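A single protein chain has been omitted from the complex, and every remaining protein chain is retained in its original position.
A, B and C label the chains in the order they appear, each numbered from 1.
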Amino acid sequence: MKTSRIKRIAINTGGGDAPGLNAVIRAVTIAALNRGWEVLGIRDGLNGIFLPHLYPDGGVVPLTRERVRGITHLGGTILGTTNKGNPLKHPTQRKDGTWYEKDRSDEVVRAFKTMKIDALVAIGGDGSLTIAHALAEKGLRVVGVPKTIDNDLDKTVVTFGFDTAVSFATACIDRLHSTAESHQRVMVVEVMGRYAGWIALNSGVSSSADVILIPEIPYDLQKVAEKIKEREKEGSKFTIIVVAEGAKPKGGTASVVSKELGRAERLGGVGERVANEIQQLTGKETRCVVLGHLLRGGTPTTFDRLVSLRFGAAAVRALEQGKSNVMVALDPPTVRYVPLEQVTGRMKAVPLDCDTILSARDLGISFGD
Amino acid sequence: MKTSRIKRIAINTGGGDAPGLNAVIRAVTIAALNRGWEVLGIRDGLNGIFLPHLYPDGGVVPLTRERVRGITHLGGTILGTTNKGNPLKHPTQRKDGTWYEKDRSDEVVRAFKTMKIDALVAIGGDGSLTIAHALAEKGLRVVGVPKTIDNDLDKTVVTFGFDTAVSFATACIDRLHSTAESHQRVMVVEVMGRYAGWIALNSGVSSSADVILIPEIPYDLQKVAEKIKEREKEGSKFTIIVVAEGAKPKGGTASVVSKELGRAERLGGVGERVANEIQQLTGKETRCVVLGHLLRGGTPTTFDRLVSLRFGAAAVRALEQGKSNVMVALDPPTVRYVPLEQVTGRMKAVPLDCDTILSARDLGISFGD
Amino acid sequence: MKTSRIKRIAINTGGGDAPGLNAVIRAVTIAALNRGWEVLGIRDGLNGIFLPHLYPDGGVVPLTRERVRGITHLGGTILGTTNKGNPLKHPTQRKDGTWYEKDRSDEVVRAFKTMKIDALVAIGGDGSLTIAHALAEKGLRVVGVPKTIDNDLDKTVVTFGFDTAVSFATACIDRLHSTAESHQRVMVVEVMGRYAGWIALNSGVSSSADVILIPEIPYDLQKVAEKIKEREKEGSKFTIIVVAEGAKPKGGTASVVSKELGRAERLGGVGERVANEIQQLTGKETRCVVLGHLLRGGTPTTFDRLVSLRFGAAAVRALEQGKSNVMVALDPPTVRYVPLEQVTGRMKAVPLDCDTILSARDLGISFGD
Partner (left out) sequence: MKTSRIKRIAINTGGGDAPGLNAVIRAVTIAALNRGWEVLGIRDGLNGIFLPHLYPDGGVVPLTRERVRGITHLGGTILGTTNKGNPLKHPTQRKDGTWYEKDRSDEVVRAFKTMKIDALVAIGGDGSLTIAHALAEKGLRVVGVPKTIDNDLDKTVVTFGFDTAVSFATACIDRLHSTAESHQRVMVVEVMGRYAGWIALNSGVSSSADVILIPEIPYDLQKVAEKIKEREKEGSKFTIIVVAEGAKPKGGTASVVSKELGRAERLGGVGERVANEIQQLTGKETRCVVLGHLLRGGTPTTFDRLVSLRFGAAAVRALEQGKSNVMVALDPPTVRYVPLEQVTGRMKAVPLDCDTILSARDLGISFGD
């Protein structure tokens, strides 16, 4: 049996920080050690194994019970992470001095063999899972664990980190509510969500926002201004607008922001732009708060802790059962396994007819459409 | 069409308190008012309409936007609730002085007609939904919203209140962890769950408990004592045991507790009994903490707020679409409707082969079996 | 005796929002009602009584037990607040069309008399207390309750709202920590504190920040850059910098920001400027998060709830004892009363030799000096 051969596995975490990474690492480690396997942690995505010269103290570290003790509730990742260092597209210099992106995945697979690592649990988003898929195609035994704060990964109803982000965004909007009301202001809150509006939608409904702008529904600020005036007439002299960073005006495009990020940040993101325009359209004092980085970190909620622990243990069970090239997915109430090729390169947008959108409209929340 | 006839609906909340009740009430109210319907709230289960003489100021109160403002995050229910006053089994005296339980549901249905209430949104657990089902069978248009802290209602993956209970239980166990470790104690934590061990299981795994005892898996305290000694040997001189109130020993029964509750509480519940026995078996200082009432109340988590708001709005949409005799259910990522007859009188136990149980075992957690 | 004459008092809240305002309002109301006094709430600072034409429904509202029920933990103020409408400097047009600031405090005192309000509990910051002092000098019986998120009011060790702001700032910095570490970034966090660095200091020490920049200690970013490099050498590849909004460079001035606030906000506040410069000086990826509005609102911490309730009740006791023209102050463990004239127009800066500054330095935290 394939399974009987596993003696040593590795774990890595790639892409942005997300609450729950350490809980996954702990669960994978304990579940594997309890099977008598050895466990190694790869530093900073795959860099620890792919670019070992960067790590004089070792790019791969043994994970013991002691090392993963008490980390379930810690934000961040004890292994480090990175958005750089894609072995499928490694910047390489030609003899003529020009550069190209070289696929060095063969070397990575070889490195695993050399280190006698039988399998990899790859925790990451679309980018990291694409790499994991490529390594699996080349023969490395791989199980992926989905990671996305934005909840935009396909084939899993949700993954860890999202509940924490939505909860903290909701807590922040709650706080802004009382100030907005006391000062009779319009408050624009920009949350994460470049391609999908899940965080904005869920936190906006939970915190009783008045307007929610998401990438899936291009907005018209005239409609938003009308909503504000209508509220004014009914005696509500304040308005809370939640904006996903990828929201864009009708007929407009959000891509300028993405393309020239540095400049866009200086000019202010979509939240700042919406706030300025709303202040001009309504004459009301309008302020913008950008929650961005605050939503990535922090202690996972209990929900996210549990999903993380279940995902980590499920990944080890998958390896034991001889599975590879699959991703652990949440299909409540259960966990199941999805072929990696069905996951990568896709994006899970908010369906316009999903019950949360319908419920938001039932509650009188405007999407600016 | 039936739907066009709705002009006035009522809402009630029955059974125990649960975080999120007020959010459901708010969502139902706003979604109905936005359709031009009138909304009434029935006090204390169905008592407000069934036993009107108890309410000199009116057992049924109009619900306005103003009345439901800012209640999303409040624990409890602005309508009150009760475990007494079942119109299907109303204690009634015969002429000979003896008592019997009379089905007075016809009167209740008539009362709705008299008050020109076209439909009822009934928020409650198995008991309340059974009543709702009976009323629907007699012609009242009814949509149920499931309520159970214990998560033991069938046909919905989860409902509001459970995430809050699990989260708070986890926070409590986290707190006990540091004290147990500092003082090298065994700590037994009793949580709710008379028939199903969901709270114990989820909070136990999330908080890295060492032992979890649930009704679905009869326990053997010798096994638990062995686990404690094994941990001792490995240098962990403390142990956390989470016990569902309905957990029972192998070959034993938990029913004594249920039958004579007053007495059982004086003697101490299952937590107290487990603690005493463990102390005798291991000689280690063992303490018991009963979380019971702490898990019923409080501000709902963001997850529960959202489920509540979605359920409330979905109940109104169901009524608008002419649905009746159904319960709103969560089948993530969506909400759907289930015939009430498929829900009542059932119980959703923890499946012994569910991935959370498997994951708990993978992580080395003992179920005392 | 003066005291026996009190039959009706009023409460108002002025200046910015602060967590705990509603708890003070509740305590004043209950304590006064329990003495048989009537209680009125003035809307939006003093506007409700001073500019009654703005309030068709009444600028002064009766406060009953029912009205203040369950508001202890709510952010904001049920009375509304404002930074506009100073009766000491009311913009008034001369016959020649030019404008001047007229002292209309006599009218305000008359309005209290006309409404048979015997005394005022004025909750507010330096501006509101200055007005309260002026009214007291003209014969109105007044007790002030200090309000300042920034903790820069003199003669009270602390007041409500500050603990909440520091706690939330600390929670935010905790969250940024894990992301900063995982991504090896410099993170600049801008917190409130235009004139005094209390929030930055307390939240920075509590959250183990590496650098804290406050108005009291002009900073040199070269020193900060050195600190970052030194940390780098020791293996800490991330740095957290907490900046009070009023912090200023050595030899520089923060006043540009205050003077032309609109423009300054467009250019970015001090946090943005520090982040840009640090990125240039160190070459490290540096991000800025502005917590501003998030620190004003929200549910008060238990500490702030208690201070608020104690202050509200103490204000009523002061009125009962015939005191006037005083402010309630916290001199732990007790509450005492300070003449308003000793409070207004002053500012409580962080003393450079206070033990928190010394402790921060002991812990290796740099102030950029």
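Assorted remarks:
By definition in this document, a residue touches a chain if its C-beta (ideal position, glycine included) is under 8 Å from a C-beta of that chain, and two chains touch if they have at least 3 such contacts.
On a predicted model such as this, the values are computed, not experimentally measured, just so you know.
Remark: the absent chain touches shown chains B, C in the intact complex. The omitted chain makes contact with just one of the residues B:Gln93, B:Ser178 or B:Gln222: B:Ser178. Across the entire complex, the residue among B:Leu51, B:Met115, B:Leu294 or B:Val338 in touch with the chain not shown is B:Leu294. Among B:Phe168, B:Tyr219, B:Phe311 or B:Phe367, the one in contact with the hidden chain is B:Phe168. Annotation: of C:Ile11, C:Ile25 or C:Val205, C:Val205 touches the absent chain (contact as defined above). Although one chain is hidden here, its contacts on subunit C can still be listed: residues 27, 30-31, 34, 72-73, 157-158, 163, 166-167, 170-171, 174, 202-203, 205-206, 208, 301-303, 305-306, 309-310, 312-314, 316-317, 332-335, 354-356, 358-359, 362-364. Within subunit B, the residues in touch with the undisplayed chain are 16-17, 19, 74-77, 80-82, 168, 171-172, 174-179, 181-184, 187, 266, 268, 287, 289-290, 292-294, 296-299.
The rule we apply is simple: only the chains that are shown with their structure count from here on.
Chain-to-chain contact here is organised linearly: an open path runs through the chains from one end to the other. Chain centres here are Cα averages; for subunit A and subunit C they lie 36 Å apart.
Our note on geometry: subunit A versus subunit B, Cα centroid distance of 32 Å, whole angstroms.
Centroid to centroid, with C-alpha atoms defining each point, subunit B and subunit C lie 42 Å apart.
Shown for subunit B are the residues that touch two or more other chains, of which there are none.
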